[in-house]
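Questions regarding the structure given below will be posed in turn.
Every protein chain except one is present and positioned as in the full complex.
Up next, subunit A:
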């Protein structure tokens, strides 16, 4: 009998299909029932980013503190596509994705590191990217510290739909990865790279692929985010708190699952919007308390409560 984590997911097909369907329905209807579209849009953006972090941390064990670097470079790739090459918004998204792939390839040697070394070096890399983009000497390319204005390409409806599509696609990617040999290979790498190699897994290739996939997810999120905002600065899209929040949302919900990062984003981003702005002091208190309790009692995230009881968590 196969064990619960590795059992054929065909028996859970309904649950797996339900997640993107529910997300699609929820975010199609949400703008009609909730007036503040910016909140809904940002929640989606964080869901996508949390899924990207999930692929790296939840599945593969790499904690990417500098994940925002891909997000920021995606936003600037998009802006360069529009400003320099006069591409339409949707096509410029591809430029944002390409920029994130290039940066991911350049930074791929970081994958030789692990644990805190990887986390810190990825953070340093994102700071380097920020300083390059914000450099006044590159004003002709990135407009340096003065930010980008894409008002001529401003399409809030289209960019909203693009974010919905990205969220659905990313969620499907996570579900597929979780339920295929590739996901099991990532799980093995997370547990022990040497033993994974002896199980026949090409560790370097596998982790490079997931690194690039994760970078593209962040790059596209940044590109759509920048497009939706239409005016942004380097400090907006290279803000470290974006990485931190995506990581916390993933950890809160539960890494290595498709539902965990979504749950984490809904609860914690929802909490932020409920009291974070009106009562920031209480928000900080509750937020900090939640994280401490999580680390102490639920290191596998909220979904681990279900997993402990032997339930299947998509």
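Here, a residue touches a chain if its C-beta (ideal position, glycine included) is under 8 Å from a C-beta of that chain, and two chains touch if they have at least 3 such contacts; residues count from 1.
Going forward, contacts and distances are computed from a predicted model.
> What does the UniProt entry say the missing chain is called, choosing from "Ni,Fe-hydrogenase III small subunit", "Acyl carrier protein", "Chemotaxis phosphatase CheX-like domain-containing protein" or "ABC transporter ATP-binding protein"?
Spelling it out: the chain absent from the display is recorded in UniProt as "ABC transporter ATP-binding protein".
> Among A:119, A:187 or A:313, which residue is in touch with the absent chain?
For the chain that is not drawn, the touching residue is A:187.
> Going by the contact rule already stated, which one of A:23, A:177 or A:203 would touch the omitted chain in the full complex?
A:203
> Touching the left-out chain: which of A:131, A:195, A:235 or A:311?
That would be A:195, which touches the missing chain.
> May I ask you to list the residues on subunit A that touch the chain which is not drawn?
Output for subunit A: 2-3, 5-6, 181, 184-185, 187-188, 191-192, 194-204.
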